[in-house]
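Let's turn to subunit A:
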Amino acid sequence: MHTKSRLIPILGAVALALVAACGTSSTGGGTTSGGGGLAGCTGSVTVASDLPTSGGDAAIGGGTENGVRAAVLKAQQEKLLGGCTINYIPKNDASVAKGEHDPALGAQNMIALTTNPAVVGVVGPFNSSVAIAEMPIANRAGMLLLSPANTNPGLTIAGSRPDVDTNSLRPTGKVTYYRIIWNDIAQGADDAQISYKELNARKAYIIDDQEAYGKGLADFFEKYFKQDGGTVLKHVALPGTTKDFKAQLTEAKGLGADLLFFGGVAANGSGIIYCQMKDVGLTAKYMSGDGTVDPQFFKDCAGTNGDGAYATSAPDATKTSAGAGFTPLYDASFADSSRVVYSPYGYDAMRIVLNAVKAVLVDNGGKVPTDSASFRSKVIAKVAATKYDGFVGHIEFDQNGDTTNHAFGLYSSKGGQWTQSEVVQAPPV
Partner candidate 1 sequence: MAQKTTDAAAVLPPGRQPRLDALRLRLLPQLTARAFPIILVTALVGMFLRIATTSGGEIAGEQLKNGLQIGAIYALIALGYTMVYGIIELINFAHGDVFTLSAFYAILFGQLFGFFGLNVTTLAPSSAGGLIACLLLLFPITMLAAGITGVLIERVAYRRLRQSPRLAPLITAVGVSFLLEGVMFAKFGAANYPARKDGWVHGTAFTAGGVPVRWNDVLVLSTALGLMFALQAFVRGSRLGKAMRATAQDRDAALLSGININRTIAATFFIGSALAGAGALVYSIYYNSVQWNLGFRYGIIAFTAAVLGGIGNIVGAGLGGFLIGVISVFGSQLLGGEWENSIVFAMLIIVLTFRPVGLLGMRVPDRA
Partner candidate 2 sequence: MSAQPLPVEPESPPEPAVEPLLELRGIDVYYGRVQALRGISLYVGKGEIVALIGSNGAGKTTTLRTISGLVRPARGEVRFEDAPIHQLGAEQIARLGIGHAPEGRRLFSRMTVRENLEMGAFSRRDTRRLREDYERVYTLFPRLRERRGQLAGSLSGGEQQMVAIGRAMMGHPRLMLLDEPSLGLSPILVEAIYQVIREINADGTTVLLIEQNALMALNTARRAYVMETGSIATSGPASELLDSPEVQRAYLGM
C-alpha cells in the first residue's frame, strides 16, 4: 500500500536533475516511431489516467501525471497511431474532503471512465487503497488498469495478504490489472538479500508499525531473511504513535542484533528509531523499505546522526543508462522541479498502453475497432504480452499482472539526503 508520506519525491532526484539535464540525446522509450502502416488510420482513440493530483498528493501525483502526459505528447508528436488521433482524459482521485487520495472518488472516476465507450485503457491508480476500490469496477468493464506505483502484493497475488481478497478484485476471473513496479514481496526479498549479502547481517531485530504496508513488508523481510540463512531475533509490532523505542532497541542490543529492520513509514518512526539506536548504543546496521525514503527521516534524526541508514525504494530511473534520456524529454514540456521518481513510471505505463493500442489497430487492418468491449479486451491481451524496454528498464508481466523487473534503488542516508548508491535486481520470488 502506498501512502502519501512515503511517496514524497526523493531529494536525490531533484539534485540529480541538474546532472542529468546535461545528458544524452537518446529518444528514449526504446520504441519504434512512426505510424507503422497506420498512415491511413482515421478516427480517434481515448486513453485516460487516474492519479491523485491535488491536496497532499499534488506533488507526487502531479509529477507522475506529467510523466503520463509526456508519453501522450511524445506519441502524438511521432504519430504513433498514424492518422488516428489520441485523446487523453486525466482524472484526479484526490478529494477535497480527504485532502488526499480518496478511494471513493477513485471509484467514481472509474465508473465514469468505464461507461465512456471511447476509453480503452487507464493508467493508475497511485495508491493501493484506491486500487482496491477501482479494480472490481474496471475488471467488470473489461478495462485495462495499469498502475505505475501500487506495491501491495494483495492486488495481484491471491492469499499474499490477509487483509486483501485478491479474487474479489477480479470478479470476472480475468486479469485486467497490471503494474510496472514491483510489489512488497519482492521488496521484502530484496531487503533481506541486501541485508544478508551486502551488509553481512546475520541476526535481525524487526520492528513494524502495525499498518498494512509496514507489517506486510516486515513479514516478507522476515520470511526471506530466514530463507537466506539469517536469524530473526524478534519481530515486534508497535503502533504508529510510538515515540520511544528504547526498550526494544536495548533488548536488541542485549540479544546481539547486527541488523535492525523497520517495516513502516517515516511518519511512524523511521528516523526516531535510527537516532534512538545511537542513544542506547545499538551499533547494528539499519535497513528499511521505501516508506523510510522520505525527508521526514531527517526531521526526526537530523545532522550527522542521520547518516548511515539504508533503505530500498523505487530506483531513480534517470540515473540508469536506460532512463538517462527521460529528464530532457520531461523537461521539454514540464518544469524540472515537478519531476518525481514516479514520473518515468508514469511515462512508461502510458507508453505501454499506447503501444498495445497501436498493435491492436495494426491487427485490425489500420482501423479503430468499432466494438468498445472487444477493443478493450484486445488491448489487455497486447499488454499482457508486453516486451518493452522503457526508461525504468525491461518490462514483462507474469500471469498475475506483476512486472518481472525487480529493480530496486538502494538508498543510503547522508547529509540530510537519501542518495541512491546502486540499483539492485531482487532475487526471483
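Here is how the candidates were picked: all candidates are chains of the complex that A comes from, given by their letters.
Assorted remarks:
Rule of thumb we're sticking to: a contact is a pair of C-beta atoms (placed from the backbone, for glycine too) under 8 Å apart; a residue touches a chain by one contact, two chains touch by 3 or more; residues count from 1.
For clarity, every value in this text was computed on a predicted model and none was experimentally measured.
Checked against 1 or 2, the single candidate touching subunit A in this complex is 1.
Residue ranges of subunit A in contact with candidate 1, taken from their complex: 5, 207, 210, 234, 236-239, 241-248, 250-251, 253-255, 266-267, 271-272, 275, 279-281, 296, 299-300, 302-303, 305.
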